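Written below as structure tokens is the structure these notes are about.
This view holds just a subset of the chains, kept in their places.
A and B label the chains in the order they appear, each numbered from 1.
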Amino acid sequence: MKNYTSINDIDNINSWIDEAKALKTNHLKDVNLGKNKTLGLLFFNSSLRTRLSTQKAALNLGMNPIVMNVSGDAWGIEFGDGTVMNGNTAEHIKEAAAVVSQYCDIIAVRAFPSLTDKAKDESEQVLSAFKKFASVPIVNMESATGHPLQGLTDAITISEHAKVSKPKVVLSWAPHIKALPHAVANSFVQAMQKMDVEFVIANPEGYDLNPEITGNTTIYHNQEDAFKDADFVYTKNWSSYKDYGKINNTDPNWMITKDKIGDAKFMHCLPVRRNVVVEDAVLDSKSSLVIEQANNRTYAAQLVLKKILENL
Amino acid sequence: MKNYTSINDIDNINSWIDEAKALKTNHLKDVNLGKNKTLGLLFFNSSLRTRLSTQKAALNLGMNPIVMNVSGDAWGIEFGDGTVMNGNTAEHIKEAAAVVSQYCDIIAVRAFPSLTDKAKDESEQVLSAFKKFASVPIVNMESATGHPLQGLTDAITISEHAKVSKPKVVLSWAPHIKALPHAVANSFVQAMQKMDVEFVIANPEGYDLNPEITGNTTIYHNQEDAFKDADFVYTKNWSSYKDYGKINNTDPNWMITKDKIGDAKFMHCLPVRRNVVVEDAVLDSKSSLVIEQANNRTYAAQLVLKKILENL
């Protein structure tokens, strides 16, 4: 594997899950693999879990992480082709990506979507530019349309907590006050489509995700129907895809409650707004897997870095 | 020892001072103790000495420090119980603390007081929340009401420079243009109360510290009387405790001068505003211990981390 930029880069999700569980059991078994190798973590946007877990994963492999907040520590990066750069951007991605490749053995990038320009977001401007102009492997730490480290994490977590051979997993939209990206939902959908689960989606009308991603997955517009016999309820807000980036629904009836999910396990990528997306009673119950998901972020990242290091 | 959040966590200050001096003599003697262990340093507020010395201490123990400016690198954290999070905070401390605990073997936190809400500050909202919701040990890198790494540092420094068996130590308030916290003063008072010194406080009327902390310690409202025969003059501004967080006095006559302190050693936690808190002639003289105090910050932090690591 060269890059890890999408769930589609996982060749066999079941074997990846097994490998990640092995790393979790013995997290220092490859502590010499990344010795004297550097992971550059470039943040165009805020981060807590990804920032810390990816550093921790690198350290578990003996790598040296170098963190940079691109906008705050450096300056505006230009992505346009042929631009006369007499505006607010001071360095072109062609140079920036090639230059960072001189100092880092692997580059991990976080760059959120605009949520205003669908075509630009779907072109994955930043991530694609790094893939094109960097000379070292690229890891996606959440891009405009995907968050494959989270998707892999979620697959691992479901595998760990499944009590039946083919559990029912529901991805449910929930309300939020801000317009949020589709990245986490997209990667979760793609991960579930690769696993041996019964997978359905629940979201209000007008909130269907990109049909090229959801494909044949059943979409309910009635949450109660979708939740019937669910083993896992994975919750996430996203803004409208059709009416791109807009908030057309904040219906509090879509908030996740203990009553609604019963004994199903609750999952969320975090950060989560309590009593907006999900009520306290769920998050504070034994049904919540959110902290264990966060824990598994380390091993998802560690597995990805390990596979890239082995291929350098 | 699990957490180090207050001077009260020191069981025997004299033996701690001896242990810190031993680390100072041979700062790499435990360089394998923290191998493959991670210290998370979370800053809700600015820092220079604490930021650098705590990282250095971790490195001296072979630990991997990971630094995060919480507000700048991530987002607003919610501390309220049962809050409907439809405002400016994006993640609850319940999740944040539990999540960071997945990636760090020890978490160090800096979070200053509001200086507007005494009850909230005295509840140590941030520090208490980390103690409650984190699953790993917590180190206080200055909280609303205490700065115990500084207090330990100061005890070490006084022990190193004492020329008599029971030196006289004066904590003196000095003027400042901004409303400052009581944390450093509180921890210094608590440290001195544990040491075999003659300890008094000098501050203007209306500026007495929290009486639950000062206890039986003599408080002078006349600086000259307090300074008589002093061996050490420890200086610090703080805002009013009674008229909470207010600046009711900026009397330049309380500034520390060479004339006032004579041969006494001058101490300050830094940063210090020259010619407002203390005149150049003091800071630039051999009587000043401020740089040596800063040096001892490393060994105070290293001792605390070592004790926690030995107990993991």
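In this text, a residue touches a chain if its C-beta (ideal position, glycine included) is under 8 Å from a C-beta of that chain, and two chains touch if they have at least 3 such contacts.
Note that the coordinates shown come from a computational prediction; the quantities given were computed from them, not determined experimentally.
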| item | value |
| --- | --- |
| Number of identical chains in the entire complex, 2 depicted | 3 |
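FYI, only the chains that are shown with their structure count from here on.
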| item | value |
| --- | --- |
| Cα-centroid distance, chain A relative to chain B, in whole angstrom | 39 |
| Residues of chain A defined as touching chain B within the complex | 28, 31, 43, 46-49, 51-53, 55-56, 59-60, 69, 72, 177, 270-276, 280, 283-284, 290-291, 294-295, 297-298 |
| Residue ranges of chain B touching chain A (in the complex, touch as defined) | 36, 38, 40, 64, 66, 68, 72-75, 78, 82-86, 90-92, 94-96, 98-100, 102-104 |
